[in-house]
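Only one protein chain is missing; all other protein chains are in place.
Entry: chain A
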Amino acid sequence: MCWDPGTHFIIAARRRSRSYICKKFPKLLKRKKRRKKEKKKKKRTNNSIKTSKYNFFTFLPLNLFEQFQRIANAYFLFLLILQLIPQISSLAWFTTVVPLVLVLAVSGVKDAIDDFVRSWQVVGELDEKWMNVQVGDIIKLENNNFVTADLLLLSSSEPHSLTYIETAELDGETNLKVKQALTVTAELGEDLQKLTEFNGEVKCEAPNNKLDKFTGTLTLRGEKYALDNEKMLLRGCTIRNTEWCFGLVIYAGPDTKLMQNSGKTTFKRTSIDRLMNVLVMVIFAFLGLMCLILAIGNGIWEFDKGYYFQVYLPWAEGVNSASYSGFLMFWSYVIILNTVVPISLYVSVEIIRLGNSFYIDWDRKMYYPLNDTPAQARTTTLNEELGQIKYIFSDKTGTLTQNIMCFNKCSINGKSYGDVYDMSGQRIEINENTEKVDFSYNQLADPKFAFYDHRLVEAVKLNDVPTHRFFRLLSLCHTVMPEEKKEGNLVYQAQSPDEGALVTAARNFGFVFRARTPETITVVEMGETKVYELLSILDFNNVRKRMSVIVRSPEGDLTLYCKGADTILYELLHSSCDSLKEETTEHLNEFAGEALRTLVVAYKNLDEDYFQDWIRRHHEASTALEGREDKLSELYEEIEKDLMVGFSGNLGQALGEAARLVVLGCVTGAVRNMAVLAMNIGYSCNLLNDDMEDVFIIEGRTSDDVLNELRNARKKMKPDSFLDSDESNIQFEKSSKKTKIIPDEEANGVYGLVITGHSLAYALEGNLELELVRTACMCKVVICCRVTPLQKAQVVELVKKYKKAVTLAIGDGANDVSMIKTAHIGVGISGQEGMQAVLSSDFSFAQFRYLQRLLLVHGRWSYIRMCKFLKYFFYKNFAFTLVHFWYGFFSGFSAQTVYDEWFITLYNLVYTSLPVLGMSLFDQDVDDRWSMLFPQLYVPGQQNLYFNKMVFVKCMLQGIYSSLILFFIPYGAMYNTMRSDGKAIADYQSFALMAQTCLLIVVSVQIGLDTSYWTVVNQFFIWGSLSVYFAITFTMYSDGMYLIFTASFPFVGTARNTLSQPNVWLAIFLSITLCVLPVVGFRFMKAQLKPTPSDKLPRMAFKPEHLRLRRTSTRRSGYAFSHQHGFGALIMSGRNMRPKSPFATTGTFSPNSEKYKHKGL
């Protein structure tokens, strides 16, 4: 299913409220039969989206219409019309037509390709069979299928028609959820006949964006059944653990809850785009002003001189007064000075962005070989914005950590395992070549599991009691569901990935969790099948941050096993294990320093009598009507006290890299992370760390509480921000109605802020949002936990609204779509199941850590290139055009051009286009390693320093200065002079040639000065453009061209006669010196006096060993981050148990058994 960000959905008209009446379900639609359905085209919403904008016939008119909406293009059309008026026309028609046609053609081709690629992509990525799904269809889904429409669950393969789904795409939570069908529909089973005959009517609410709510009724055979969210499979979920299920499509396509949640697709433009539009308007005003001055000048001139000069030059037909002549001249100058309006600006900018997008696609350092995913720039118009990101919004776990976990290290009874040492006792880095532990003795081992420390296996084989106890605990204390379709092929369905990792580890070390019933857990312990009696699960929750099980072993021992966050468990440990606690703590610190996620496990032997008493009270508590929760936790607390021995297990995660970016952010003090993360994840990802002065937690349940909490936080960070004299407060006073831009405020330290979804809802309301923004933006890291997709988008929107800053949102699931679409830049993590995030993103890659490279290298380069390009582009056009302005004062304001008309035509298109394109595609001020190592280099982009209105004014002034030089040096050099053979040289054509040659060489030298990275291509473009200029000039001014096209090339012989003169070249050299030398001096002095970060880089050999990044090592237990109650209750009730587990229930299967050998497997 695919929703492209740049497309417009075309859907059947949507009524405000609607009941889907599905009178008859004509056919059971097994997916293969889908085609037959196509003929019945009803006006129901189907699942497809139209994405292409043009077809073959509409392309030309539509595209031209769109292009002429661009102000610069429309202006050129207007110019063309002006040129048709003979009194005004001051330039040959080709001077504007050729550039216009070229620009239109290039843009048109690009649009066509974009459109083609887009429709092609969509067709490609959209699973075709889902396209025609319509409301009322019945769909069969199988295990691991992706739900592609909102379905009413009818029946499933599991007992009680339960269906397990994973909603990571929807809400980011990785645990499994259960849905259950109505009993009436569950009866249908997989009987196709019955399903085909199913005849009911569903009435439901209009499509909305509430993910957790659904109300409706099903009328079947005259009886009404209530429908709620428990019976809905929402689009974006994935079916897990369920062989098959049938669902009735309730909402399809854009009506689905997911799509309703994904926010509006907006056309994104970069801040430079907007600035460019403003600048183009400024240029128009400037042009008008120039034309006005010249028109007035013409009026005066005609009155004072032209009137008398009529002897030799009568006024044009119809002109009878000086003022009328001035009026006409205004328009003539509009034509002449048109080159100051950069018509090729937009098209060049597009080409540059396209080029820089390709670099992202091509970057091997952002290619992830494991799932063969290169980075992809899905939007080619936002590149330079990547160099200006100030706020990053990130999705939680999945995005930051890859969500893959494996068991790496452990510390058992004070002994640490997991590291590999060489003969001399030195620790060695683990890489692909390191010898793995051989688990072949265990037939049930998971082949994907890798472990390197052989000592642990030996300890297991030697029947080391604590080690056995450790793994037994891991195999018993969890809520994982096993699945064994084929004998020996165990698959675990874990609520959270860390549970899965731990159970898998135990399995490989010989404690195989095989099967479970509500009352028992079957474990194959070192080849021997044991059935433990499961007496109670003390479930996990957010406050307890631990879970326990109470089991009775086959030998009859009662034991409580517990695992949880270290801080929590340490408090519960019996005082007898204090020494062990210390050793373990040391190990824990070590592990945490390597950015591993840690947890601690413990056990306690229980007394039979005590347990019986406890279980009775537990039963009472769990049936109590009031305060059930509290009572239960009290009981849990009681029994979990005085745990005996602590071990620590450690989960390694692909987390290191992710953390690094955040560390970087802290170094620069610039990239602020308003991460949509849960707090404990914050610690484990190093988002929050001990360097922070304080981490504020906002968890108020009322609007006032939230306000107070926010205010207190702000008071602590910046006490004087409440004073009336504070800058921001003054600003609020001033601008009352308009959207206020809040200036950046500096806090007096590094702070973090955690806000819960509930409080966020209040904070996002009306008057609180300002408070939220002010407080939040002072913090380095803001974490919002338990937020809905819409809230994510709101947070992004909030920052966009109040801060003049560029935001980036990164996420991998469908729940991030809204935020990705809202932020200035959306980044999707690709290569995983479900493409929602990627499809609505602007950039995508496979690993979170690539974000660093995307921003610090590609973003920075793109931004610098774009800025350099714009600076140069405006400069060259000003220098070019303003020479006409000065000449006006010497030619009776007659709209006489300085240059040859052909030069005017070709200047922007041929002579100066390629060098500047070369620069903006290849330039690097510092290479990628430096960019990555010195995040300070990124700061100027955030502050928008390289191109803003000030810089534009500077370009303009430089252009004006250059044009003065370019006019007055040739003027002075030619005034009343002659060639060295006495013949004329001060003629118009020689002057034109001289001025244009000066100009072209000056701008070429200028681009050379701007280019800091001279590749072969740059050399070729710059020298090539100059040689092409001379070649074209000599060709156009040749005898042959004149004799053939007499009217078009009147400059015959000028090049030969003028460029052979030494004083012409001396004048050219002088103009270059005067234009360029001050720039050199100025730039050098600026680098000395006000250095930019890149000027500050020490220019010496690259020495990576000195530049290692520091790593913050803080120990936090990363365990316990799934924020839901576990599956404990479900498991104990047995509702989810299947009666069929043929291999496990026999109880005799073991790797070494005779039966196994017989099978010859």
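Please note the rule applied: contacts are C-beta pairs under 8 Å (C-beta built on N, C-alpha and C of every residue); 3 or more make two chains touch, one makes a residue touch a chain; residues count from 1.
Keep this in mind: contacts and distances are computed from a predicted model.
Chemist: Looking at UniProt, which of "UDP-arabinopyranose mutase", "DNA polymerase delta subunit 3", "Cell cycle control protein" or "6-phosphofructo-2-kinase domain-containing protein" names the chain that isn't shown?
Modeler: UniProt lists the chain left out of the view as "Cell cycle control protein".
Chemist: Any idea which of A:F94, A:W1014 or A:F1034 touches the chain not displayed?
Modeler: Hidden-chain contact among the options goes to A:W1014.
Chemist: Just one of A:Y421, A:Y975 or A:F1030 touches the chain that is missing; which is it?
Modeler: Once the missing chain is taken into account, the touching residue is A:Y975.
Chemist: Would you mind spotting which of A:E190, A:E243 or A:D987 touches the chain that isn't drawn?
Modeler: A:D987
Chemist: With the missing chain put back, one of A:L84, A:V465, A:M950 or A:A1047 would touch it. Which one?
Modeler: Answer from the full complex: A:A1047 touches the omitted chain.
Chemist: By the contact criterion defined above, which parts of chain A meet the unshown chain? Give residue numbers in ascending order.
Modeler: Residues in contact with the chain left out: 1, 90, 120, 123-125, 127, 146, 305-306, 308-309, 311-314, 316-317, 332, 358-359, 361-364, 367, 369, 371-374, 833-835, 861, 890-892, 894-896, 922, 924, 928, 934, 936, 969, 971-992, 1012-1018, 1039, 1042-1043, 1046-1047, 1050, 1052-1053, 1056-1057, 1061-1063, 1066-1067, 1070, 1073-1074, 1077, 1080-1081, 1083-1085, 1087-1089, 1091, 1093, 1095-1099, 1106-1107.
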